Every structure is written in C-alpha cells, then in structure tokens.
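Moving on, here comes subunit A:
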Amino acid sequence: MGEFPVLLTILLAPVAAALIMAFLPREEKLLIKCVAAAGTFTSMALAFYTYFTYDTGTGGVQFVQQIPWIKDLGVTFYLGVDGVSLPLMLLISILGFSAVFASWNVDHRPRDFFILLCLLITGVMGTFVTQDLFIFLLFYEMVVIPIYILIIIWGSTKRVTKEYAGMKLTIYLLIGSAFLLVGVVALFMKTAGILGAPDMSFAGLARAAKSLSQFDQIWMFAVMLFGFGSLISMWPFHSWSPDGYAGAPTAVSMIHAGVLKKIGGYGLIRIALYVLPVGAQFWAPVMAFLGVCGVVYAAMAALAQKDLKYIVGYSSVSHMGYVMLAVGSLSVIGLNGAIAYMFAHGIMAALFFSMIGFIYEKTHTRWVPDLGGLHRQIPKISAGFMLAALATLGLPGLISFIPEFTIFIAAFNKYGGLAVAAIAGVIVTALYALRAGAYALFGPPREEYDHLQDIKGPELVPLVVLGTVLVVGGLLPSLLFNVINCGTIPLMAEINAALQIGGKF
Partner candidate 1 sequence: MIDLIGREVVDVFLSNFWSIGAFYTLALVIVASGILVVLMKNIVHSVLWLAVCFIGMAGLFLTLDADFLAAVQVLVYAGAVCIMVVLGIMVIRRADMKFSNPFNTQVYAAAGVVALVLAVCTFLAVKTEWMVSRARVPENTVEPIATLLLSKYVVPFEVAAVLLLVALIGALLIAREVKTDANTGSQAD
Partner candidate 2 sequence: MVEYAMNHAWLIPLLPTLAFVAIIFLTRPWPLLSALIAVGAMLTSCFFATFTAIGVFTSPELTEKPLVYAVNWFNMPGMEINVGILLDPVSAMMMFMVTLVGSLIFIYAIGYMQDDPGYSVFFSYVSLFAAFMLLLVASSSLVEMFVGWEGVGLCSYLLIGFYQHKISAREAAKKAFITCRVADFGLLLGMLLLFWNFGTLDFAALAEKIPHFQQYNVSAATLALIAFLVFCGPIGKSGQFPLHVWLPDAMEGPTPVSALIHAATMVVAGVYLVARVMFLFHEVPSVMQLVAVTGGFTALFAATIAVTQREIKRILAYSTISQIGYMMLALGVGSLTAGMFHLWTHAFFKALLFLGAGSVLVALHHKADVWEMGGLLKKMPITGWTFLVGCIAIAGIPPFAGFWSKDEILLATLESGHYVLFAMAAFTAFLTAFYMFRLFFLAFTGAENPANHPKESPWVMTVPLIFLAIFSLVGGWVGTPWANVWSEWIFFGHPHHGEPNYMVMIGSVVLAGLGIYLAYYFYCADREKVKVRELARRYQGIYTLLYNKYYIDEIYLWLNHTLVDGAAKIFYLFDIYVVDGIIVNGVAAITGLFGEGLRVTATGRLQNYALVFFLGVLAVFVVLAFTSPLLAGPIWGGVR
Partner candidate 3 sequence: MQIPVVKLIDPVTMLSIGPAHYVILSAVLFCIGLFGVLAKRNAIMVLICIELMLNAVNINLVAFSKYVTPADFIGQIFAIFVITVAAAEVGLGLAIIIAIYRNKVSVNLDDFDLLKW
C-alpha cells in the first residue's frame, strides 16, 4: 500500500471537485467551472499517466488496490485496470474533461450542473476501474440518477419532451440493470455455493462459473445480454438512445454516447463473456445478428432524420451494432476491435455532440433544413463537426477506421454473409454523415447567422483534445492495440480453455 493510489485518485478527483463546488457560493460561476475543470483535468492527467505506464510486457491487472468491504458477500473494494478497462477509463477521463468545457456556457444553475456532472463522471469511471462485480453494479446505479436530473433540468425539448426523454432513458437503464441484477444475483448464489466462500471479483466468479451447468450459463447469459444489451442500445432495445440524446444537454450526450453506452459493451466482455463463456458461445450468433440488425436499421433510420442530435443518436446505435457484432465473433481480433471501436466511437461521438451543442447554443436550432452555410460563419465548429462526421463514416487515418477494419475481419471470418450486411452499413453511414455535414455547414451562408461567434478560449478545449486523440489514434493505432492486446489475449485464452472443458454444442 506504499504506492501512490493512482486509480483511487483518478476516481475521486471529480468527487473532490464536486465537494469543493458544493461549498462555493453559487454566484462564483467562473470559479465553479474552474474547479470542475481542475478536478477532471487531474483525473485525465493521471489516466494518461496510468495508460502510458501500464506495463504491456507483464499485462494483467495492474495498479491494484484492494480494501475488503463486505465480507459476507465477498465484496472487496478492488481497484485495478487491465487492457480491457484501461482504454475505457482513459476515454471517460478525456470525455469528462472535454464535457466540462463543452458546457462552459451553462448559465442555468451552473453549480448544480457541474456537481452532478462530476458525480456522473465518477460513476462511469468507477465501473471501469473496479475488478469487483458488486462495485461495478454500485457505480453503475450511481450513474443513473445524475443523468436523469441533468436531462430533466438542463435538457431540451424537441420531438419529444425532455421529461419523456429523461424518463425513457432512465427507465430503460433501470430495466436493463434489473435484469442484470437477476443474472448477477443468480450467478453470485450459484458460485458462492461452488466456491464455498462468496467472492465477487471477476476472476473469482469466472473461476467458480466454470463448474456451472450449461443451462445455467445459458440463461444467465441471456439475462445479462438483455441487461447489457439495453445499455449498449442493442437493437431492438435502442429506442431510448436517440430520444435520450436529443433531450439531454450537451455534456450528458457526450458522456452518455461516449462512455455510458460502453459500460454495456464492457460489461458484456468483462462479465458476461469472461464469466459465462459457454453461454456466450450459445448466444454469440444472436448477438451478431442483433448487432447487424442494429447497424443497418439504425443507419437507415439516421438517414431519415432532420435533427442533428437524432442523426448522431441513431448513428451511435448503428455503431454499437458493430461492437455487438465484434463481441459475437468471440475472437481476439473481434474483441480487440470491439474495445478499440468503443474507444474510437466514444471520442468521435463526443466530438460530434459537443460541436452540435455549440451549434445549437449559437443558432438555437438543430433542425438541418434551418441550418446551412455555417462553415463561413463558424469555421472552427464546422471543422470539428466535419472531423467527427468523417470519423463516423470510418475514414482511414482517423481513429475509427482500424477498429472498424478489425471488426470486419473478425466478423467476416466467423459470419461471412452477415458481416457483409454490416459492412454495407458504411455506405449508408457515409450518406447520412455527409448529408448532415453538407446541409448543415455548406451551401449558401444565411444572413441570420452572420453575427455568430466562433468558439474561442475554453470552448476550444473539446475540439482540441478530442480532435488530437482522433487523429493521433488514427495514425498510431498501436498505441491502442498494444494495451488492449494485454487484456484480450488472456481473456480469450480463458474463454477458449473454458469452452474446451465445457464441450461442444
């Protein structure tokens, strides 16, 4: 315990910021924002430090910190990251920092807003840094509340009211987590019986779950698939996503689309797949099929949208379909692709939402036909928007291409024709991404937007930070894959070992 508790600091820095903010007078808006920025920045800096000092030679779970908590349930406050969770932890820390700046202009009750935002960031972060199922669930439930409040108070009403959107999102997440809980409790009960002593750590559960019967594995996986699937907006449990994003304030959309969805994918890999490999093998084709459905379906639906946030909302559903497909391929390449793609999508979706947020803030509309010609008046926002659009359509050289490519390879290997349908999705993606960009930004400039101010100062931070990650990650994919490899290779080895014991279907 002599070491500096890096992960704990990363986790608690936003909480500390929230606490400080709680004691600041509500009029000190700038100070409040600075505190939030400082908290999230600490988190981000340390996350980068963690990411680059993670020893890829050794691999495994590193930066471990264990505090026994509830003995009777086998719960340990077990912090640690490996190649699967590290990229996602980095992602949330980056997004958290950017989200603070993306909401720099929040004027309505800024103190409450930033406190909730910081709590939200911590909650999401917690799910990624823990190696204990109970703590994972705890943090996950912690996330739901701030999101709901943030949408209800600071959201915007368009096609659906913000209350409806917030309610739908929250209830969906809760239903998902209720199913999840059923699976987790069942898993816990059964494994505790097998182990003799309760153990909630992922590794312990996985070890015990090997002796579960095939039927148990299958039904538990199904329950978890539903839980995590509705979290990752798996088709057909996706409809909260576009509405929710449309209703949410910018920062929430960023964090939600960027990372919160990824908790679903992460959980699917880290818990469902790792602990219940036999179930995973049974359900893999279903996952892949639903993933492909999501890809095509949501891409087509995005094509019909006129509201920028709806476009990105559907697009993120579509992209999560790729993740499902990749997870369904049950191979190292697929899992690598899935995790890297989650990271990539987090960055680009966040950039997209932050730019849309700025556009909305300045023009007070997100309705594409009402926009147009903006690139003359607000070139920096437009550049960011186009960057995000191009990343969305998987342009090589940006962060999303290589993960997409690996996913395609893995999926193609396993599912052939099904994967072709998913790959065809890239055409539709290009169509809607470019249409959105073209109709909103290009074309003849409109007079009513002549007075608009381009982003400057702190508002530039999301663009700079996310844009840099977007490009650097695209040019040097090995930065991402070297770390992810450390997580997926042992994971897949365990899964394969378990499958060999469990026998074939």
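A few remarks follow.
In this section, a contact is a pair of C-beta atoms (placed from the backbone, for glycine too) under 8 Å apart; a residue touches a chain by one contact, two chains touch by 3 or more; residues count from 1.
With respect to how the candidates were assembled, all candidates are chains of the complex that A comes from, given by their letters.
Remember, it's a predicted structure, so these values are computed and weren't measured experimentally.
Going through 1, 2 or 3, you find that the chain touching subunit A in this complex is 2. Of all residues in subunit A, only 168, 171, 236, 238-240, 243, 297, 300-305, 331-333, 336, 373, 375-376, 390, 393, 395-397, 401-402, 405-406, 408-409, 412-413, 419-420, 423-424, 426-428, 430-431, 434-435, 438, 441-445, 477-478, 480-482, 484-485, 488-489 touch candidate 2 in the complex they form.
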